[in-house]
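Scroll down for the structure; my scribbles are underneath it.
A protein chain is absent from this complex, but the other protein chains hold their places.
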Amino acid sequence: MPAPFILDRSSVTQVMAWVLAALLPGIAVYVWLFGPGILVTLALATVTALAGEAAMLKARGYPAKPFLLDLSAIVTAWLLALSLPALAPWWLIVTGTLFAIVVAKHLYGGLGQNIFNPAMVGYAVLIVSFPLQMTQWAGPLELTSASLTLEQSATVIFGGDVPKTTLDAVTMATPLDALRTGLLQQLTVDEVMTQPIFGHYGGTGFEWLAAAFLLGGLVLWALRIISWHVPLAFLAGVWLTAGFLHFFDAGRFGAPWFHLFAPSVMLGAFFIATDPVSGATTPRGKLIFGLGAGFLTIVIRTWGGYPDGVAFAILLLNLAVPLIDQYTQPRVYGGARKGKEPQA
Amino acid sequence: MMTMNEFRSLFHNGLVKQNTGLVQLLGLCPLLAISNNIINALSLGLATTLVMAASSGAVSSVRNFVPNEIRIPVFVLIIAALVTVIDLLMNAFVHPLYLVLGIFIPLITTNCIVLARADAFASKNRPLHSVVDAVAMGLGLTMVLVVLGGIRELAGQGTLLSGIDLVFGEEAKQFVLHVLPDYQGFLLAILPPGAFIALGLLIAVNNWQKARAERRVHAAAPMPA
Amino acid sequence: MSRELFRFKGGVHPPEHKSESSTHPIHAAPLPRKLVIPLRQHIGQAAKPVVNVGDRVLKGQMIGAADGYISAAVHASSSGVVTAIGLQPVPHISGLPDLCITLETDGRDEWIDHAPLDYRTMAPAELRMQLRDMGLTGLGGAVFPSAVKLDPGTAHHCPTLILNGGECEPWITCDDALMRHHADEILQGVAVMRHLLGSTEILVGIEDNKPEAIAAMQAAAQKVDFAVEVVAVPTIYPGGGAKQMIETLTGKQVPSGKLSTDIGIQVFNVGTAHALARAVHHGEPLISRLVTVTGHVLRRQNFGVLIGTPMHTLITLAGDRDGTTGVLMGGPMMGVPMPNLEVPVVKATNCILVQSNELFPPLPKALPCIRCTRCADVCPAELQPQELFRFAKAGDFGHAQEYHLFDCIECGGCSYVCPSHIPLVDFYRYAKSEIWAREKEKRAADLARERHEFRQFRLEREKKEKAEKLAAKAQAARAQAAQDQTRRAELAAAPAAEGAAPSDADAKKALIAAALARAQAKKAELAPKNTDQLSPDTRREIEEIEARRAKILEQARQPLDTQEKN
Amino acid sequence: MLTAILVMVGIAVVIGLVLGWSAIRFKVEGNPLAEKIDAILPQTQCGQCGFPGCRPYAEAIAKGEADINQCPPGGEEGVKKLAELLGVEPKSLDETHGTPKPKSVAFIDEQICIGCTLCIQACPVDAISGAAKQMHTIIAAECTGCELCLPPCPVDCISMVPLAEDLPHWKWKHPVIELKRVA
């Protein structure tokens, strides 16, 4: 084995562990503001992901241990779980997770080979196939007339018998849904925003969730697990696109701050768009990737068939990554600067 | 005339070895668009087969009179004419089906597999061989279409043969198989992305099968000393 | 004295491990019994041996002459007798042997006549030839013949001369030691360089983790009659790479695919400057150097070592320990594992690093690349290592080259930080050597094509000439026949035209038959000799070839036989 | 209806005229495909493919008269490259044309050589120097290892010496990363 003979202490496991750790503040806020249901979803997704990963590794003839220990399957599971409605039925969680692990990850070649972000593939499959179930969001406790305990949540998720009235009492549309609905009823943004669900910026509860994800993301950045390029560009893409539209017609387009703190943008910017495997790799490429994803997010939110666009935007940009990377190759040491011939 | 062996090899070629859908990956546009249930798939597949057989026969019969430089225009002319004829006939006699298949009937003209076989095979072989080859190729495509349609229909809505009434009339509705009663439905399978995913999986299975067969052959062959 | 420094992109901070060896004084390694001096110690053409087995040589005597422009001579490191010229293990990653001259030393260490060079009065070209013949090469690692680098080229002068004291690899301290103890001599060498290159600005870059070396060099700089700027540069690996040192000190980058002299900068290692001073001021060719022996040994220190000294003697000298798992030549980032310890110290040997499981735990197993681009962050060549890896792994060398594979300096920074523990540099080396091999193959194929086409053309021409000759002959015959106007004469004319051929063939046949007998006799006595130590497989192959050959011979003979019957 | 027929026929005639005219006027001389194929072939000129050299084989492939798997010196890799160039499925080497061998050069045992020049005439790349009744030598750098000089030699003084790996020819190997369990 030739040089080098020493290694830095970093490892894939370490990277993934930090990502999981950085999600914890978000999860804590989630539990605090929306009830403990998300814990059931997280646990179920984790177990499913590990089982799916182990089965696929075995089928493909890879040793299970090093790959299960790399924690990447758990990262996928958690990101998917956090994108799902907290009270989604168990089969929805299992289907999405399995799709993410089996199809989006292993059929593409496993760790490091998937061109799409597995969690977002799982999410997209679910929203396309089961749009109805994907709207059963638990509302923020502040606004719901009832709340569910952990056991009750588990009962709901596993299809147990729960009075429909209880369920109706705890679920409500997300701020994005509400905005879309309101706008279609010919209300202006300001009129829509008077509904209690909208809170200060991004929706009651949701804005704190977003802030928690932002915090976790900043930790990842401080640790150099992720670079600033993608999140910043993504947020800038969202902010600029939403701001542009809002500037021209504040009545029909939500405010940029709302879009930033509305569900999923912070999670997407810091945890999903930064997935190294399916993202762009060059510095300029990362900026384009982030800006493009941010732009598409708002476009889809505004004109698309679904209320949120983060997942589709990221998947579309995943598709463009090879092209982006190819056209944004940075200047190498000693290479010509900006098209000029190197000075002899 | 043709021997049994030739016949068999042409069919093997069309259905397996050079299968248009799984191996050559030609004519994917209709393959992906019209494979959301078995009936659609079968109808379009057969229509394509018909066009292929007719055009291959025609191309092969005139192959000696067509100079190289206008080969392609002549073939396209023949194919386009035949497709339009079939388009008109379907419009007249199986109108409901025509409505479903819609734009994809005229699009058979641009289905590369038709021109590919006309140019690659029919223009170099005798009419009988060409027709057999075209039928084999067409059936190969139909086969993939039907399998794909079956998978998507079953996964997407839990039925098989739905829409059979469009071809055989209202009474045929009883033949629709509700394989999975009270099925939730898996929309993805029916929507366009489902076609890509299902076709991708089919191709993967086909390649995997091939690789396995090859490995077996290698294993069986005596190792060179 | 402060100078604006520039930060090159990338780099890593591996643990330094310098103090282990740098705190001890330099020792001279004793004269070994046997010296093995490889003829290929530098980049370029290997030297050609100019002594014979049995010759007695003196210390400093040239035993291998430079062969070509990019080459350097090799010299006897001590006096003794040449006992062998042949393949010997050399310090190369492949473990393949190379042509070496083996000396049995006589212990007298008797110098050949040598005298200082009056470099100021010599023509630069002549001086360079002298240096080449004194075996001067860079001692920083690349071992490029110094004479070539001391040629300012068409520009006739190279304004900036950088002396590279940035010994950035962990563990190695030989340059540090050299600077601390021989600063004056180093600057004497610099004076010669300055003379040859016409440099006006002299910069000495030393990493700031070597304060004593900086102080020593600064002190020495006060004493010389030209301005020398000693600059402390930040400690970062690979800050001691020539291109990185240039960027740190000047902010300039060497254009891709060009030489630093193209931007008026030349860089030499401090060791090279020292060797140059010894060569010019003492007439001593390059026969020794400083070597750091460190790692898993009892006494980590620097040794003054004669080129050709077997490595195991140095390790024994430093005190070998149990638990040794391997020995590297060079540092842990770019070093080369030694196939065995018989290999000699060569001009490139700056460090002998003894490994153990505690100091160098076995590397963890690699996982797939997750494209995290940490490698790109640390790459001092500003490449996209993850893409290069992908291309190299897939054998897509065209793309690898498009992504500037050949700008990679193989510093190992990417492998060092890779969270998937992929041996990235290995892949780049593999791709590079594969590309070179293909290039070579392609050149060979082009040559073969060209020669084949020429041959076709020649045969065609000969055939045409023959046909013309025949036609002329036939015409002459016909003319004769017309003259004779008899049928008999006409019949006779035809054989006459070919008459010469059969008799020629007969003579040749006899000759061939005689030779055949001779050859078969010879083969009978030869054949068993060279086949009995072969493996059964090879033997079978030979038999097959023999059989085929016999068949071909049979066929070749047949026409002769039939002809005979006619 | 008549308009439709007239339009179609009119277009057809125009296209026919243009195509017929251009086919003759803009004919491309030579065969660029054969060039490309020739560039892939190893240029050993050994004739194992059944053609008298690499160029004729390349032309035969370009015309579709020869298969791509008849060149043992090119090996499987050569077949793969040809397949890629021609857009066909790669296949395994046709062993009736021989099997790939390690790269070798011919070596003449000068003790035995009688200077008959037969090998010089057989060598496709003129890599043997010598004259009648004088010893012949192989110019190793130019020898392609085609073995064509072996059969004509009446005294069997030529042997093929495999090129051993030495330092200047040493190559880095593809690093082995074991991810999969060895089955």
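To keep things simple, chains are lettered A, B, C and D as they appear, and every chain counts its residues starting from 1.
Just so it is clear, a residue touches a chain if its C-beta (ideal position, glycine included) is under 8 Å from a C-beta of that chain, and two chains touch if they have at least 3 such contacts.
What we mean here is this: contacts and distances are computed from a predicted model.
Assign the chain not included in the display its UniProt protein name, restricting the answer to "Multisubunit sodium/proton antiporter, MrpD subunit", "Carbon-monoxide dehydrogenase small subunit", "Cytochrome oxidase subunit IV" or "Ion-translocating oxidoreductase complex subunit G".
Protein name of the absent chain (UniProt record): "Ion-translocating oxidoreductase complex subunit G".
Missing chain touches which shown chains?
Its contacts among the visible chains are A, B, D.
Would you indicate which residue among A:F34, A:F253 or A:Y306 is in contact with the undisplayed chain?
Of the candidates A:F34, A:F253 or A:Y306, A:Y306 is in touch with the missing chain.
Residues on chain A that touch the omitted chain in the whole complex?
128-132, 135-136, 168, 173, 180-181, 184-186, 305-306
For chain D, which residues touch the unseen chain?
1, 4-5, 8-9, 11-21, 23-25
Which residues does chain B use to touch the chain missing from this display?
Counting over the whole complex, chain B touches the hidden chain at residues 62, 65-67, 69-70, 73-74, 77-78, 80-81, 84-85, 88-89, 91-93, 95-96, 99, 185, 187, 190-191.
Throughout what follows, only the chains that are shown with their structure count from here on.
Roughly how many whole angstrom separate the Cα centroids of chain C and chain D?
32
Per the centroid of Cα atoms for each chain, what is the distance between chain B and chain D, given in Å?
From the centre of chain B to the centre of chain D is 39 Å.
Residues touching two or more other chains, restricted to chain C: which are they?
In chain C, residues 365, 367-368, 423, 426, 429 touch at least two other chains, as defined above.
List, in ascending order, every residue of chain A touching at least 2 other chains.
Within chain A, no residue touches at least two other chains.
Spell out the residues on chain B that touch chain D in their complex, using ranges where they run on.
It comes out as residues 67-70, 73, 77.
Residue numbers of chain D touching chain B in their complex, please.
Interface residues on chain D, with respect to chain B: 12, 15-16, 19-20, 22-23.
Which residues of chain B touch chain A in their complex?
184-189, 191, 193, 197, 201, 204
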